[in-house]
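In this view, the complex is presented without one of its protein chains, the others remaining in place.
Read from first to last, the chains carry the letters A and B; within each, the first residue is number 1.
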Amino acid sequence: MITFEGVTYSYPGATDPVFQDVNLSLPEGEFVLVVGPSGVGKSTLLRCFNGLVPHFSGGKLSGRITVDGLDPVAATPKVMSQHVGFVFQDPEAQFVMDQVEDEIAFALENAALPRQEMRVRVEEVLDLLDLAPLRERRLETLSGGEKQRVAIASALALRPKVLVLDEPTSQLDPKSAEDVLHSLTRLNADMGLTIVMAEHRLERVLPFADSLIYIPEDGGQVLYGFPEEILAHIDLVPPLVALGKALGWSPLPLTIKAGRRFSRRLPIASLMPVKKPKADFLGQPCFSVEGLEVAYGSKPVLRGLDFEVHPGEIMALIGRNGTGKTTLLKSLVGLVHPNRGQVRVLGQDIAGMEVADVCRKIGYLPQDPNALLFADTVMDELRITLRNHGLTEANAPIPLDALLACLGLTDKAQAYPRDLSVGERQRVALGAVMVTRPSALLLDEPTRGLDYVAKQRLFELLRGWRDQGMAVLLVTHDVELVAAVADRVMVLSQGEVIARGDPAEVLGTSPLFAPQVARLFPNTGLLTVAEVLPALEIAAVA
Amino acid sequence: MTRRLLSTFIYVLTSVIGLLSFIYPFIWPETIMASAVHGQAHSADAPLMLSVLIGLCFVALLLEIQGDSVSTKFIALLGVLIAINSVLRFMEVVIPVPGGFSPLFFLIVMTGYTYGGRFGFLMGALTLVVSALITGGVGPWLPYQMLTAGWVGLTAPLCRPLVRMLHAEDRWPEILILALVGAFWGFFYGAVMNLYFWPFAGGSADQYWEAGITLADTLKRYAVFYVATSLVWDLARAVGNTIMILAFGAPTLRTLRRFQQRFTFEYVPGVSEVA
Partner (left out) sequence: MHPAAWFAWLAGAVVAASSTRNPLYLVVLLLIFVLVVEAVRSPNVYTPIPVAPERFMLFIVPVSALFNAVSTHFGDTVLFSLPDFIPFFGGPVTAEALVYGATSGLLLSVLFAAFAVLNLAVSIRDMIRFIPRAFYPVAVVISIAVTFVPTTLRQIQKIREAQAVRGHRMRSLRDWLPLFMPLLVGGLERALQLAETMTARGFASNATPEKNAFTQVGTVAGLILVLAGGLLRMAWGEALWGNVVIALGALVIGGVVWQMGRHVTYTTYRRNAWTARDWMVLTGVAVTLVVLFVFSDRLARYYTPYPAVALPVFEPLIGLALLGFMIPAVVAVRGYLESVQVPVMEGQRPS
């Protein structure tokens, strides 16, 4: 149904091709995942399916592509829209109309279908995506997951045989991502829709994939095959698969259920994990919150929180969406004023202080680092923050070059920040808030949109800063992140802390928040692959 | 060749009609007096006629401008930028600003200058439409605002040859020239809008037919009227535009130019393969 023969593509103005001599043959009805490191060309490959490459952005494409009997390059995206539906990453930038039903009908109106036909298709697509109760709603009132489902519906209204998605869940929280994936798997299983999807967070999708396309770095050969085969070749894998590879499990398990079959047989259950020495917290806490109550209008968001975060520790805050985690972060810097309670930063009550003053001592990385960046070069971004605080490069608390080196951005010092990859942009934003050498760091959903490599880098950065004595407070849905770096965890629900303590205790036993390793080895307190292997050695010796 | 001639005709004709509609009381006050004498006073429906003429001009201009090759990228870019500009207009209401200052014109001039007169015209006219729609302020003065704001954007690229002559691309003289454009339109826009309100507020020649005043007198009265009501207002707008362009013009131009390549790319099979 979809074939690529000797396809090579290079970006406009580039000398080296992004990928070369790609040969694929995808049968109908498959659920295909496209994986690879960030920036390697996954998006570009996907855009070859419906002619967006080269029609929309140019570049040099050679080789033969056939999708549903058509050549996308010759047919143009307009014709291909009826054969290939495309959904993009950003739920905020895909809509022309402001009401759900109108948006779905827009594509049909442009195809000049008769009204009767349009009605039928709109109804069918609303049902397919469970959008019927939302049909009269304005798009701006929908959640990210609902918006993505509307985007899928708009693409499907033209009844394509193939649906291509470019990281559709990377901007979504886990619940929304799950809804979207659930819809996709239903479409694939019940309707036989061929789905081709690029995704970083393989944990969510691997169980459903029929096959994988892997694009390696540096223009190597593009691989295609069953997940178990391809995963053996690549490094960026979820913890479950990484463990499987390290322990030689065959066939590689893709689900926890499959993994348990292997993990059950290991003599780990009787082991205690290597306990981390508990840090002694001397001196005053970096943050101290007492009886914090925040309400938006009459709606209470935070109800009486008490906690402390000390220098040299990483505290993670987890909880469902909408429980007030971001509000908490904002009240720690003064962006939100509490109704009651006290927030102390480095011993000082911040009530009445300006946000800019508080942020000299605390670095805050917002959820969307794009809102921060606007300078012409990375170096300028750092300088802007310095200037805001009345400092100059000469008397900067950290020499700028050292900061860039720490963040791994030395060779990008003169690059335009907005042209960088997601991970790099995040690091530029981190640089911009760290330039005043704050004693503490607040991060809001830092792993959203990052691939495994970028995540690893972030883990290392955070651990490094923590070891230098910084206090870090993270808000996240990503339990793997928590498992990897957190020293303490707090669980927030409906504005109150319902659990706190050691990650091993809090996460290990929770059905909702347990990382993959914890699910494989319940009741052992193990959270990451790095903990499992030594524990196994000890067990083997014993 | 003929097409260009026809285009020019359309621009010229619409300008002439627009201009005449606004200034005819100065040129032909006798007609109004004469018609009043015959008991056919049209004092009240003169604004209506004005609206019809301006409306027709606008339609013709729009037909001409959006006529060919309006690509998807053009449409998407216009839409998003107009949203931003309309939101900027809110600021004018929310934040107390002096006089007629309006942050609208900044983007209209900038985008007209960078992306062309067509883009600028639509940017100007449609910003006014959209901000009227979302604030529920569609009113009888809308066509005038649309046409005049459109002209701001349409004429912005006219200063390009001057910039090129001075070799001022990406340097401060470019911004200065654009600031002058902004100042000019700050005043002129106000003057044009006043011509709309003048018949209502105090200048209809219908009042004067008794005394039989001359053109010179009418002009004098208009000048004084303008000074009394509008000069300060328009001064605020002109100064505002100038300041905005001087302060924000350079980074804005850089950004707009940075994206220009991506937006103007058009695929041509066989030619667009850039190795």
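In this text, a contact is a pair of C-beta atoms (placed from the backbone, for glycine too) under 8 Å apart; a residue touches a chain by one contact, two chains touch by 3 or more.
All of these numbers come straight from a predicted model, not from anything done at the bench.
J.: Which visible chains touch the chain that is not shown?
T.: Even though it is not drawn, that chain still touches A, B.
J.: With the missing chain put back, one of A:L24, A:L113, A:A232 or A:L400 would touch it. Which one?
T.: A:L113
J.: From the list A:L26, A:L158 or A:L305, pick the residue that touches the absent chain.
T.: Only one listed residue reaches the unshown chain, and that is A:L158.
J.: Which listed residue, A:V355, A:L400, A:A415 or A:A499, touches the chain dropped from view?
T.: From the options A:V355, A:L400, A:A415 or A:A499, the contact with the absent chain belongs to A:V355.
J.: Hey, which chain A residues sit against the chain that's not shown?
T.: 50, 52, 55-56, 76-79, 81-82, 85-86, 88, 90, 92-99, 101-102, 105-116, 118-119, 122, 139-140, 151, 154-155, 158, 330, 333, 335, 354-356, 359-360, 363-364, 366, 368-374, 384-385, 388-389, 418, 432-433, 436
J.: Extract the touching residues of chain B with respect to the undisplayed chain.
T.: Within chain B, the residues touching the omitted chain are 2-3, 6-7, 9-10, 13-14, 16-17, 20-21, 24, 27-28, 31-32, 34-35, 39-45, 47-49, 52-53, 56-57, 59-60, 62-64, 66-70, 72-73, 75-84, 86-87, 122, 126, 129-130, 133-140, 200-202, 204, 206-208, 210-211, 221, 224-225, 228-229, 243, 247-248, 251-252, 255-256, 259, 262-263.
We adopt the following convention: only the chains that are shown with their structure count from here on.
J.: Using mean CA coordinates as chain centres, what's the chain A-chain B distance in Å?
T.: Inter-chain centre distance comes to 46 Å.
J.: Note which residues of chain B are touching chain A in the complex, please.
T.: Residues of chain B touching chain A: 79, 251, 254, 258, 262, 265, 267, 269, 272-275.
J.: Which stretch or stretches of chain A touch chain B in the complex?
T.: 10, 12-13, 15, 54-61, 73, 96, 374, 376, 416
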